[in-house]
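What follows is a short report on a single structure.
Shown here: the complex without one of its protein chains, the others still in place.
Chain naming follows the written order as A and B, and within any one chain the residues start at number 1.
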Amino acid sequence: MIALLTDFGTRDYFVAEMKAVILSIDREAAIVDITHEIPPQDVRTGAFVLWRAYRWFPRGTIFVAVVDPGVGTSRVPILLRTRGYFFVGPDNGLLSLAAEEDGVEEAYRITAQLPSASSTFHGRDVFAFAAALLSKGVAPSYLGVRIADYVRLEKPGAVREGGSIRGQLIYVDRFGNIFTSIGEKIIKEIAEFGDKLCVNISGKIYRMRLLKSYGYAEAGEAILLINSEGFLEVAVNGGNAAERLGHRVGEPVEVYRC
Amino acid sequence: MIALLTDFGTRDYFVAEMKAVILSIDREAAIVDITHEIPPQDVRTGAFVLWRAYRWFPRGTIFVAVVDPGVGTSRVPILLRTRGYFFVGPDNGLLSLAAEEDGVEEAYRITAQLPSASSTFHGRDVFAFAAALLSKGVAPSYLGVRIADYVRLEKPGAVREGGSIRGQLIYVDRFGNIFTSIGEKIIKEIAEFGDKLCVNISGKIYRMRLLKSYGYAEAGEAILLINSEGFLEVAVNGGNAAERLGHRVGEPVEVYRC
Partner (left out) sequence: MIALLTDFGTRDYFVAEMKAVILSIDREAAIVDITHEIPPQDVRTGAFVLWRAYRWFPRGTIFVAVVDPGVGTSRVPILLRTRGYFFVGPDNGLLSLAAEEDGVEEAYRITAQLPSASSTFHGRDVFAFAAALLSKGVAPSYLGVRIADYVRLEKPGAVREGGSIRGQLIYVDRFGNIFTSIGEKIIKEIAEFGDKLCVNISGKIYRMRLLKSYGYAEAGEAILLINSEGFLEVAVNGGNAAERLGHRVGEPVEVYRC
């Protein structure tokens, strides 16, 4: 099974050509799209989505991730073999949150490429090609050379200082729900469902209820949830929190009882 | 075969996680996307699209539909076994137009869920999980308990009073074509292809030709068609009828000879 994550969108031929290369080599490959709507060149968002999604896939899945502003320059194409999976993509941190969590066992610089390889479309010419060969059972050592290190992104996290927890905004989903880097475990140290909490985002202070689900909020109420990924989330019931509150990924957030 | 319909969009990891859960349980499952672009929380539009699409799928297809504003509250996850299919989703009417038409034979409240089930993502934790088990041949009685009733939406329809037919606007497609709830059979009682008809939408009156296809209209002409789903449709040749005429789903419509 090969799972794809890119910022290529679905309106051009980019993703189709990647799939066609894979299926030309391994006609039996089951290809699953994670998403192709990562914001263009937003490596951090790509890494976050891959990190959340990979864990649900069957062991042995080959992930091909391409958010690649440095394509065609000296940035290296890599292949990471982890305890349960393979990750293929550019060495810019995109693979790192997922691969590090699962546990990297071997890292390779990919040397395999299509004979007609271009300088600007490694998604097709390098990554899809290498993934298809992996899928056919070709060992990583035939596709590249071992490397000692690769680029890592910092894992989103939060710190508690007394009754206050500090983190940052890390993701906004299609519904406008704002994910913070504050995890379920740390927030439960200071609050329970039903509590009112103060939320300071970039100096703007809100008071919100921590609820178990959207459905318990009033229509239009801004609330806090532990979302399905285990993060503290700011949501507006039936509305778009990111638009209504005017916040973006990267802003600092502090949560405390008040 | 498992067919998915949601309002999750394709830019996040939601759909991918549903597919990953399914494929982790049933690696052989063929997954087909109906659409993930139902307007957020628009249960009625979701029900309409599922109703139109289900009939074309092979018998035995398992439909997983998730447009679920009440997730995590007391609304119940259900499984409907119909004459030809299985329908899995929230008990808010979403499944009802399709399932009722095919003929419901058994209804279940789903009790199965992933061990780590969240309160906000039943698409993954309940519905995808139950569908995958169904797909592996697990009987519905192992996935939930029989229930006597479930939420039903009213089926779109129209009434004739003399030479006039009343209905409502029920759907706008990507091209801006406006579907009415007026069916082919009833419109043919009062008109033939080539006739001019008056169309009163929310008090605004248009005079349009009833044509067999877009291609017979003048460029930019607003026309009436019997569309491929068998509904009377308002279309603009080469244009967007919904934008140009300024109408929306839910408005009343009356058609009569004039």
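Quick note on the criterion: contacts are C-beta pairs under 8 Å (C-beta built on N, C-alpha and C of every residue); 3 or more make two chains touch, one makes a residue touch a chain.
What you see is a predicted model, and the numbers here were worked out from it, not measured in a lab.
Enquirer: Quick one: which of A:R75, A:R152, A:R174 or A:K212 touches the chain that's been left out?
Expert: A:R75
Enquirer: List every residue of chain B that touches the chain not included in the displayed model.
Expert: So the residues of chain B touching the missing chain come out as 1, 3, 10, 30, 32-38, 49, 52-53, 56-58, 173-175, 212-216, 225-228, 238.
Enquirer: Can you list where chain A touches the absent chain?
Expert: Looking at chain A, the ones touching the missing chain are residues 8-14, 16-17, 19-21, 23-24, 27, 40-41, 69-73, 75, 118-121, 124-125.
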